[in-house]
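Just passing along the structure, written as structure tokens.
Apart from one protein chain that is not included, each protein chain of the complex appears where it belongs.
Lettered A, B and C in written order, each chain numbered from 1.
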């Protein structure tokens, strides 16, 4: 299994039936394909729909129905569409159960930076700041390091997305939970040791007596 | 012609084709029946519709379609319904061309009091404060005095509805325009003299060289 | 996962002393069976946030007449002499809020905003105790968000997931309140299979509704 699939599968285990979920562009989008059997969730796309689905088959696209990247999507029966203010009312108002977002850095306090690299990449925050500030649960799904440089760091050097502490970090090496005491190592990936994780992490990890392996087959 | 009909007919002359108009409960409601021929306006009811109309005939009422007083209304072709936030967005956002409201007092600065008599009448302001603050034009339609006591006064004793200067006052005796110089007497009713108006007015009127008679047949 | 519950089960979830938002405007768009059942179960000490209290025998007015309301936050009580009497007699606390401000305060609660700046009420008694904020030479009042424990919603049509549609002026405060409460109970005139209401016609998305009151059977 490649690293991204492993991350997506592990994140999918966090979703519960009936949840309203927003998946960021890129890796987080893969989560939708790995929902456990019987877990039906509603996916929101922040451009204005609850109930987005993949396009059912080639030729079934509609010009007025797209995801936040502008790509064609489908809609489940019972979907609802609305304007951008309502869409972010759902996000900011605490009605979104889970958001899964990519990350550039997460620090010891669980703060995420994922929207800008000064002087290099200025894409804009899009909906990320609202999502991280407003969702009931924020899960960061990202690779553990970028070309060997840790992405989990003592203190974010990149501009923050929000000062809100994220709830969970899922990487190809580990599951880490930011708490008020620090970053707790909750699980390691199959075949990965605690030492492996710590070696690629730029912040101190709190390591419990036993660290289970991710329940991914 | 009775006094209220006179007032309603005169106010109706202020409306222009295509205007979005909100009529308050009571006397202002009568304005709708006296629109000049060819002047089509849209009436808003603040409980959530643009395009309200009288019920066309007995038996054509609908339980889900009422005015701000809860009485059955009709709807013109091209009507639109919406929630209360949108309704007041139209009012507060400057999209409402004219509001016609009743008054308890209007003072020299053109400030209206129409929602409360402390210790006696505490109905609440309903939509009045938003209407007076937000409409492009505010017309007060009221009887000139209450049992001989002037309702146009030097300074309102009753709690204000808004500090915004209203645009026009229409009574059974006169048409008066509040300006930054004071209250200007614009018209008198048929058979009424300037002295008659001043005698029943509790504030100084600015009287131009010629004061025409209301163009009401 | 149908959200449909029996009327008595739905209302049993509401504790005495709850802060309720109740949709409707002079009774139009107020959920009639939920009001009936609140009274039947003898709920008390309620705080009601609503546009008005209708008339003594209509909609929210029935709760006021039954003296189960401790506090009312509304834009007017002028059509209900009993609410006025209770207010003047000090039996019920009444907080009057301009209608457009009430709509925005409820919306802010549901949309995760702390409040809004409105010109309405500046220079009037409504200003008392509020922050004045000047922007570009214009003065506004800072009006803060309202939230509730429970919202009682009247819809025209629902699907079994809880997507809601409203009709004409019966919409009023309902969709705003459906965003602003911990527990959202909706009463619909009709409940249809999922997929019957087109996405563009849904005004309140199903994820906001916790509980849908079963309608009474007309057939069989």
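Simple rule for what comes next: a residue touches a chain if its C-beta (ideal position, glycine included) is under 8 Å from a C-beta of that chain, and two chains touch if they have at least 3 such contacts.
Source: prediction; values computed, not measured.
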Candidates A:49, A:101, A:185 or A:214 - the one touching the absent chain: A:49
Options C:37, C:82, C:165 or C:187, residue touching the unrepresented chain: C:165
Candidate in contact with the missing chain, chosen from A:56, A:126 or A:190: A:126
Identified contact with the non-displayed chain, of B:59, B:78, B:119 or B:148: B:78
Chain not shown: contacting residue from A:16, A:40 or A:62: A:62
For chain A, residues in touch with the removed chain: 45-49, 62-70, 75, 81-85, 87-88, 91-92, 121-130, 133-134, 159-163
Contact footprint on chain B, counting only the chain that is left out: 17-18, 20, 40, 42, 49-51, 75, 77-82, 85, 88-95, 134
Absent-chain interface as seen on chain C, which is shown: 104, 108, 111-119, 131, 133, 135, 138, 140, 142, 144, 165-168, 171, 199-201
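What we mean here is this: only the chains that are shown with their structure count from here on.
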Given chain A and chain C, the chains that contact each of them: none
Highest C-beta pair count, chain pair: B-C
Distance between the centres, which are taken as Cα means, of chain C and chain A, whole angstrom: 35
Distance between chain centroids, defined by C-alpha means - chain B, chain C (Å): 29
Where chain A and chain B are represented by their mean Cα positions, the distance between them in whole Å: 55
For chain B, residues that touch 2 or more chains besides their own: none
Residue numbers of chain C (touch at least two other chains): 107
